[in-house]
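Pasting in a structure now, in structure tokens, and then I'll have a few things to ask.
The complex appears here without one of its protein chains, the remainder shown in place.
The first chain written gets the first letter, and so on, giving A and B; residue counts start at 1 in each chain.
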Amino acid sequence: MPTTFVRAIRDALYEEMKRDENVLILGEDVGILGGAFKATEGLLEEFGGERVIDTPISEALIIGSAIGAAILGLRPVAEMQFGDFISCGFDQIVNMAATLRYRHGGKAQVPIVVRAPSGAGVHGGLFHSQNPETFFFSTPGLKIVEPATAYDVKGLLKASIRDNDPVIFLEHKFLYRRIQEDLPSEDYVVPLGKALVRRGGSNLTLITYGAMVHACLSAADQLADEGAEAEVIDLRTLKPYDREAILGSVKKTNRVLIVHEDRKTGGIGGEIAAMLAEEAFEHLDAPILRLGSQDTHYAFSPPLEEFILPNTEKIVSKARKLLEY
Amino acid sequence: MKLTRAFEDRVSKLHRQGKILGGVYSGMGQEAIVVGVCHGLLKEDFISPIHRDMGAFLIKGVDAKVLMAQLMGKRTGLSKGKDSFLHAGDLSLGVFGATSMLASSLPVAVGAALKFKLKKEKYVAIAFFGEGASSRGDFHEALNFAGIHRLPVIFVCENNFYAYSTPQNLQMAIEDVADRANGYGFKGVVCSGNDLHAVMKAAHGAIARAREGEGPTLIECKTYRYHGHSEHDQPWYRPQEELIEWESRDPIPRFEVFLEKRGHHIDKIRKEAEDEIRQRIEAAVRFAEESPFPEGPEALEDLYADPL
Partner (left out) sequence: MAQKVVMPQMGESVVQGTVAKWLVKEGDRVKEDQPVVEVSTDKVDVEIPSPAEGVLSQILVREGQTVDVGTDLALIDAGQAAAASPSAKTPETAKGPAEEPSARPPEPVQESSELEERRRLSPLVRRLSKEHGVDPASLKGTGLGGRVTKDDILRSTARSAEEKPAEVPLNSESSKAQPPKTRSAPAGPPGVAEYTPPRSEVKEGDEVVPFTRMRKLIAAHMVSSKRTAAHVTAVAEVDVSEIVRLRREHGARLKEKEGIELTFLPFIIVGTVGALKEYRVLNATVLDDQIIIKKEINIGIAVDTQEGLIVPVLHQADELSILGIAKAIGELGEKARQRRLSPQEISAGTFTVTNPGRKGNLFGTPIIFQPQVGILRMGEVKKRPAVIEVNGEDALAIRSLMYLSLSYDHRVIDGVTANGFLHRTRELLEKGSFGL
């Protein structure tokens, strides 16, 4: 029986809470309702109100109290109902959590996970579609993870809970019920900091994460029909990103297209492109190309959303330009 | 209290000598609050002091040497030089370092109290803040949650009537910050912050209640800050008479009077205290001055518990 992406999240939480009594969940509507997306369904019944806490609408409190509990030994998993609301807890993440270990002389740790349903394509409009990774990308002391498959979301969430640093865990809501696969019943983790080659190829490299991984794989199939083999790299962890994997692939194919749903200008694709230009200059047979959302807000009306977001067609078209060069 | 005052005095001088860099925030005049509240706390009790509460660190057991080194940015300080002043703590002694975002540590203190409740421990969390910090959203979110779940946390407001230059009437529409507690479903208490005994009474009562699971208390201590907001601030915005009036209520002489009335030989006590204090402070300054600065590349350390 295949497990959906969102169910895999739920299972990961369940298993970790069973495994470690210090794991607890807090957020809006996580207990009684089981979460706005049902990611915490049934956990209140199983573990009780002290470990699954329905909070007031207080993002700063959700994250701040998670920090307070974490430094004394608990492992809280804080949920932002929508990733868009993470901005209400920005100070707690960037100034409190990210600096805590640093200013306490290395004698404290903040093992929190902040889960945030992000991403567009669900007619969410401006405040239910955001991709907040760049808000935190340059803040030291944080880790940022964005899985693309049901297998990975379960393994990475477990790894994030067991990790001793603050992890921003971005769950692309487009994938919640749209993808599923059979998952192993035994315990497994997917390591943080390691990208995965989803598809091997020798003509060009597609570097991507989140929902765009699937669009890239579809694009790669189309490109294969046209005689070009695309290598698709799923970053999985955004901070820190797997430089070795990226460099290894680009040195092989010499042509690279970075695809993410976040806006093109200021998206993390810029950092990756600059790193490649710096460290793989002599391996580039074409300019480094990027594809992201248009530099505007995630508008609501369908034709606008269609125009704004990357998709398989746009990826194929951009990849063709890269190959033609 | 004398230790705190003497310590702060020295710090102030060192700052003006250029030996302590950055901002230094004096709590002179307010010493009774931290002393009164923290007196008798357990090591595991969690306190989150504000920038004026050097005394809190000392009472909870942080070595004056380490604290002085912290202020001088030396490697032997709490932060190993990473942040200045009181943004660092020592969790093994139950001291949590705040950030510059006032009131942001209140939710963290609430989180600590949450842990104590979950683990059925009898410890308490104490969050200090100024009256200005109570204007921030984090104050509201923290007290609201603490009230809902009756968490073992005490909120101690050090109301010295000025947030930097902003007088209380521009900070809030009410007289007593303690009145806010009502809105969160628990008790608010006002006391004289310069009366050591008053503070101790209010604090011990609140702490005992918290330990018994009766939930939070908001204690407002009215006090006055002798120096400016920071050592580089000349508080011309305050009327001179105000300062004079409050100086007459200085907590230290007040306590000395109390001791004398109880039959203690105040001169002898004072002398012994001052000798001991002087020695400790000189030792602290010596230690800090002789301690090494951290080296540049150390700036990259201590970011992650699990570096990838």
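Going forward, a contact is a pair of C-beta atoms (placed from the backbone, for glycine too) under 8 Å apart; a residue touches a chain by one contact, two chains touch by 3 or more.
Remember, predicted model here, so these are calculated numbers, not experimental data.
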{"item": "Displayed chains contacting the withheld chain", "value": "A"}
{"item": "Residue in contact with the excluded chain [from A:33, A:224 or A:286]", "value": "A:286"}
{"item": "Residue, one of A:186, A:244 or A:324, that touches the chain absent here", "value": "A:324"}
{"item": "Hidden partner chain, residues of chain A it touches", "value": "254, 281-286, 324-325"}
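The rule is simple: only the chains that are shown with their structure count from here on.
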{"item": "Distance between the centres, which are taken as Cα means, of chain B and chain A, whole angstrom", "value": "40"}
{"item": "Chain B residues touching chain A - in the complex, by the definition given at the top", "value": "46, 77-80, 82-83, 87-92, 96-97, 99-101, 104-115, 117-118, 125, 137-138, 141-142, 144-145, 148, 301-306, 308"}
{"item": "Touching residues on chain A, where the partner in the complex is chain B", "value": "24, 50-51, 55-56, 58, 60-61, 63-74, 76, 91-92, 95-96, 99-109, 111, 140-141, 143, 163-165, 192-193, 237, 240"}
